[in-house]
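Shown here is a partial selection of chains from the complex, left in place.
Just so it is clear, A and B label the chains in written order, and each chain counts residues from 1 on its own.
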Amino acid sequence: MIKAGMIEITDLPLEPEKITAQVCKDTNGAVVTFLGTTRLYSEGKKVVRLEYEAYESMACKKLAEICQEIKAEFGVEDIAIAHRTGVVDIGQISLVVAVASPHRKEAFLACHEIVNRLKETVPIWKKEFFEDGSRWVACDDHQFNPQGHKH
Amino acid sequence: MLRYCSVVYNNPMQLNVRFFALYRERAGRSTDTVQLPEEATVADLVREVRRRFPRLAPPGVNIVVAVNTEYASSDKKLRPGDEICLIPPVSGG
C-alpha cells in the first residue's frame, strides 16, 4: 500500500465515494468519476478472478506525473486516483479516477485521458484466471513461438 | 575483451534487479543480483539477465527496464545502488 496526496495503490477494496469526495470543492460544478471493474468475460472467455500486481513506488510516481500533465493540459485542479492490487473478484472495482473542475467538459476529457495514459505507462499488471488457465494481459507477444520463427 | 574481463572480476558493479508479473514468474523469483563491469549500460544488463534467464522473453521482444523508477533507454549507464526493475507490458486499469 502506498499513498501520496490523492494517489493511492492499495490491496484493500476501493471506496469510490471517499475518493470522489476528495476532489469535491464548492468552486467545482462538475465531478467525473471513472470506475474500472472486473468483467466476467475477456475476449469471450469466462474469467474466474483477476490479480493485479504493481511496482508500487514507480506506479505512484507515474500516476503523479500523469496528474501533473493533465492538470497543465486541461486546466483542471482536482484529481484523485486509486488502484487496487492483489485478488479482485468479478464485478469489483480495480480503479477509481475522479476529476473535478468548474465546468464539465474539462472534467470529462481529463478523466478519460488519465485512464488512457495510465494503461500505457503505469507499471501495474493484470492477470486473468480462467477455469482452465491464466494469462498476463497485454503479454501475448511474449509467448515463445514453438517453431522459433518469431522475431 | 581482456580488459572487459578484468573489469568484471576486479572492479565489478553488483546490481539488484527486480522482476514483476510475467518476468517474476518466468524468472521464478522476485529479485536477482547480477555482476556487471563499471559503466555498464541497460543493454548490457538486459543481455546478462537474458543469459541467466533464457525463458524471460523471446529474442525478438524488447525488455523494458526502469532505473530508479524511471523508464531507461538501452544506452543509459548504470551505477552501483541503482534500483533496476524489468517491466513487462503494463495492463493496469
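Please note the rule applied: contacts are C-beta pairs under 8 Å (C-beta built on N, C-alpha and C of every residue); 3 or more make two chains touch, one makes a residue touch a chain.
As the structure is a computational prediction, the values presented were derived from the model and not from experiment.
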item: Whole assembly, copy number of each distinct chain; value: A x2, B x2
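To be clear about the criterion, only the chains that are shown with their structure count from here on.
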item: Inter-centroid spacing, chain B versus chain A (mean Cα positions, whole Å); value: 27
item: For the chain B and chain A complex, residues of the former touching the latter; value: 18, 20-22, 24, 55, 57-61, 66, 69-71, 85, 87-93
item: Chain A - residues contacting chain B, complex; value: 36, 52-55, 57-59, 61, 83, 94-95, 115, 118-127, 136-139, 141-145, 150-151
